[in-house]
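Supplied in structure tokens, the structure appears directly below.
The other protein chains are all here in position, but one chain of the complex has been omitted.
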Amino acid sequence: MSLDVTEIGSIPAAWTRRHLLGLEDLSVEELNILLDSAEMFKEATDDCTRKIQVLTGKTCANLFFENSTRTRTSFSLAMRRLGGDTIDFASGGSSMSKGETIIDTAKNIEAMGIHAVVCRHRTPGTPHLLSNNLNCPVINAGDGPHEHPTQGLLDILTIRQQRGTLAGLTVALVGDIQFSRTARSNIWGLKKLGAHVILCGPATLVSPLWREFGCEVSHNLDEILPRCDVLNLLRIQFERQSTRPFPSVREYAHLYAMDRRRMDRAKDGVLILAPGPINRGVEVTTDVADGPHSLILSQVTNGLAVRMAALWLVCGAAARDNE
Amino acid sequence: MSLDVTEIGSIPAAWTRRHLLGLEDLSVEELNILLDSAEMFKEATDDCTRKIQVLTGKTCANLFFENSTRTRTSFSLAMRRLGGDTIDFASGGSSMSKGETIIDTAKNIEAMGIHAVVCRHRTPGTPHLLSNNLNCPVINAGDGPHEHPTQGLLDILTIRQQRGTLAGLTVALVGDIQFSRTARSNIWGLKKLGAHVILCGPATLVSPLWREFGCEVSHNLDEILPRCDVLNLLRIQFERQSTRPFPSVREYAHLYAMDRRRMDRAKDGVLILAPGPINRGVEVTTDVADGPHSLILSQVTNGLAVRMAALWLVCGAAARDNE
Partner (left out) sequence: MSLDVTEIGSIPAAWTRRHLLGLEDLSVEELNILLDSAEMFKEATDDCTRKIQVLTGKTCANLFFENSTRTRTSFSLAMRRLGGDTIDFASGGSSMSKGETIIDTAKNIEAMGIHAVVCRHRTPGTPHLLSNNLNCPVINAGDGPHEHPTQGLLDILTIRQQRGTLAGLTVALVGDIQFSRTARSNIWGLKKLGAHVILCGPATLVSPLWREFGCEVSHNLDEILPRCDVLNLLRIQFERQSTRPFPSVREYAHLYAMDRRRMDRAKDGVLILAPGPINRGVEVTTDVADGPHSLILSQVTNGLAVRMAALWLVCGAAARDNE
């Protein structure tokens, strides 16, 4: 922990970004500021159950063009825990259906005295587009299969809390790499922090091209299992796929689900992560999901901490720019 | 009033429940603590129009799997009047549609630092299921036709405010007993507090089996009318019925609607209650609904008071347990 709780109020001088669009662009120092700040807020608020008034009077707009209760709620709660306020813009009820462009929608929201925008959209690059057209900070809450930086950060924070560091760890991302923004954000963050990353799943969901980015690619979970310190079991995103990437769910579960049998062959103290909502019996069986190695609910709480940190940092950088 | 307004901040020692799942299980003392607390909050907040900061910094999640603006809003306002915050989870937008179990959904919400869950679900027992799987308090906001404890309490509070006591009163629940959770919660509460309960409606909606629970059963409103101190006119829940339990709405209204003609034959000072939304001309005619005997809008305000009391008591019990 490089940050002192008593210092809350001014963000670290090394943090200069007004937007959080992805982990691919971040330096190791920036990643560590995000993780340290999240840790600081988690401690200062008793595991994110109390408020800390650092964004009092600020309002954040959730601009979600894809269905999401979980991430949207996590951002809303994070903003409120910081003493701020939130307002939701759903795509259905918005002026977008009256023919307005997304930039116009966002500029209109900003003109209502909004201090930050959290955006989810199925088109990769949408948050980046908004960040080029708004004065206020923009946080990417998922842009198609591209990035979901706060999800990557919360996964990494969860591992760091257990092991102290990411350096030297072997982390397997199992399952749906092809359609997963969570996978991409994890890959960029994990690599920068010194972890060895294995991407594991059926050939239809894991391309050998990933080797060019320094990842190991495997289609056989049982083979890599004994080497893994962490298994991050990605959700099969049935709703994002037009064709079935494997013959049957049962076959997928047979080859890739973490179950008791596989747990016996895994490393002692292996960590089981899964960004919810989980499909019990598909990526993970119930005994493993609810077992002692599972960190699934810690991830949810860390999500709040990471989003508090992200909102605090980008709003702080914007306030500093405006001085 | 056994509670002193100046004592707000610590819940009565006799209240130990962290959940409010129904009135069937409550003791007379617990019922009175709920009613007294509601009365206290109503007085302390000028008929629930002002805030009282007893749950500052706490957040309550509305987990509603059935459509409900009225009850959900009442709970939200109650929590905010206590200085707390609320977050809504609708079934449509939630992760449930991605295959998540309801227990996983609730545990995820709890892991976001939520302090209480208010649950409505069409399946009886759902709030009980959640209470067995969460650490935070759970309040039942209606589980199918089973119970709706805060509705029962607000009806009883409304009667008590007019008559000082429930003991010795004859209260008729008229109409849709079969499909009504409001009826069940009223029955348990009214019986415990010493009222005589008559269930009145067509044979298809009022089973003779209710006699085993100490209720009088009648199919003839005109016959029981002269004996009733209170008439609670339940909504015909057309949306909950697959077959029509009576030949026509007109016939139902002819036999069971409270109208001017029946008011003339009722006891002096009879109290007219109706848990909204009312079908004017079906359970009650407009002149009676808007007349001097009607307590329909008092019920709404009392709903707020009862929910403030319930949230304060269960959150207080949980905080005491955690000390």
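In order of appearance the chains are A and B, and numbering begins at 1 in each one.
What we mean here is this: a residue touches a chain if its C-beta (ideal position, glycine included) is under 8 Å from a C-beta of that chain, and two chains touch if they have at least 3 such contacts.
All of these numbers come straight from a predicted model, not from anything done at the bench.
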item	value
Among A:N67, A:N108, A:T170 or A:T204, the residue in touch with the chain that has been omitted	A:N108
From B:S76, B:T126, B:S218 or B:N232, residue that would touch the chain that is not displayed	B:S76
Residue ranges of chain A at the interface with the undisplayed chain	57, 59, 85, 87, 89-90, 93-95, 97-101, 104-105, 107-109, 111-113, 115
Absent chain, residues of chain B that touch it	45, 47-51, 67-70, 73-74, 76-77, 80-81, 235, 238-239, 276-280, 297-298, 300-301, 303-304
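One rule holds for everything that comes next: only the chains that are shown with their structure count from here on.
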item	value
Length of the line joining the C-alpha centres of chain A and chain B, rounded to whole Å	40
